[in-house]
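In what follows, a structure is listed as structure tokens, so that the remarks can point back to it.
Excluded from the complex is one protein chain; the other protein chains are retained at their positions.
What follows is chain A.
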Amino acid sequence: MWYLCVFYHRLLEYRKPEFEALAGLFGAESSLEWRLPEDYHPDSPFHFVNLPSEDMARSVASRSILIKGIYEIWGEGHNFEELEEAIGSYPDDRKLPYLSPGSTFKISIDSFGRVLSTRDQSDRLHKLSFIPFKGKVNLRNPEHKFCLIDNDDYGSNNGLPPIVKRKIFFGREIGAADRKLLQTYQLKSRKYLGPTAMDAEMAFLMANQAQVKPGKLVYDPFVGTGSILIAAAHYGAMTMGADIDIRVVRDGRGPNCNVWSNFQQYGLPMPISLLRADNNLPPWRSGLKEMFDAIICDPPYGVRAGGRKSGGRKLLKGVIGPYTVPDDKRTDHIPSTAPYSLAECVHDLLDVAARMLIMGGRLVYFYPVLREDDSPEPTFPEHPCFKLIATCEQILSYRYSRVLLTMVKVAPYTEEIELAAKMKHLEFRENHLKWLEEGNLHSGVFSPADVETNGGDEKFSSKPKYRGKYV
């Protein structure tokens, strides 16, 4: 059956992938059919979607972060006359059960891109008097919710091209996102935070992309203060995290301000394990594979935080000679670390994920992209074990954005793949400094701008006014 899905008008590229990941989680076997209302821009919040059952619609909506509502549409029209006619001809057996005496209901009046005054709302409400509501109004806790939504004349101030024709929808609400969750988990009230702690909304979106559910084991190799695992634990997963910085995973800011206390703060089950390990040289025993159901992470890509790997002085000194630790100093020796290039980091991540994820398991992670005017469509990392199923861009500044990649493991990790990965690993080791130079995102993001000198104004004004992805 077709439903109208109205999204929140934010994180535009994340909305349909979230919906589809959740539909998969709740049992949809194939990809979903989508349809845009006539004349609508693809980035508008209104989309029709075909779902096998109302139960699925309800489950998807209540688990989602970006769905404002999923509605069974009783009628639509360009004006109220057309709407009345459409609702009139909608089958009674779909309507009457929800209008019966003894039931309670509520009608909300909504308009996209414009705030309606109370008076406007009540005017519109009265225009619905032709619908034979027999139940009682209950605004707090109604059995049935209805919604009148209108894409009124909002001009162009919400980032979308102006609407061609007004459209009014009336329907019964099946479900909606519970965004109170985000308040509970908002970073500003979290005890232990790091400079790159993942914003709660994004962490929950990542957990949804990874189809996290109770009893699954989720791993974050760059766990930091645990902000991504907290979302996974909220959805019932068992969690494991590793980080190369021991101060973050072991000490935090004291006995009541560390990764454990963050989980405690929300009454979530503690991570199964936290350890200090290097994603470049993971300590997993040989033969261990297909351990995790999902790997979710935000790799260090060298803009706000740079990656580190083990082998510091030895690697940096290169050919000068092997660095050795004197025997009497080994016990309390603190090993130095070397910078970790993004290319190597992502290579290692894909290799670890290919080995350690179960078949059908998901790898969800952020990948940074420089946004230059003339740059072609970005290419994303590939791996023979994985199929890329969603790319969701979030623009961070004029210079760069990050893209949330969702990959599914579709092929087993074989000896050939393992061998190829080992060769690549050695190549990275041998050409450590070369890789550090290449793809240095930090300099791309922070180098001084020279646009003003050569007709910079023109360059800025030639940017399209459409700013959907910024929302």
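Throughout what follows, a contact is a pair of C-beta atoms (placed from the backbone, for glycine too) under 8 Å apart; a residue touches a chain by one contact, two chains touch by 3 or more; residues count from 1.
Following the convention adopted for this analysis, contacts and distances are computed from a predicted model.
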| item | value |
| --- | --- |
| Among "KLLA0E04907p", "Proteasome subunit beta", "Multifunctional methyltransferase subunit TRM112" or "RNA polymerase II-associated protein 3", UniProt-listed name of the chain not shown | "Multifunctional methyltransferase subunit TRM112" |
| Options A:187, A:257 or A:275, residue touching the unrepresented chain | A:275 |
| Contact with the hidden chain (one of A:57, A:238, A:268 or A:408) | A:238 |
| Hidden-chain contact residue, picked from the options A:62, A:103, A:265 or A:310 | A:310 |
| Among A:89, A:141 or A:324, the residue in touch with the chain that has been omitted | A:324 |
| Chain A residues touching the omitted chain (full complex) | 214-215, 217, 238, 240, 244, 246, 249-251, 269-270, 272-278, 281-286, 288, 290-291, 310-314, 322-325, 330-331, 333, 335-337 |
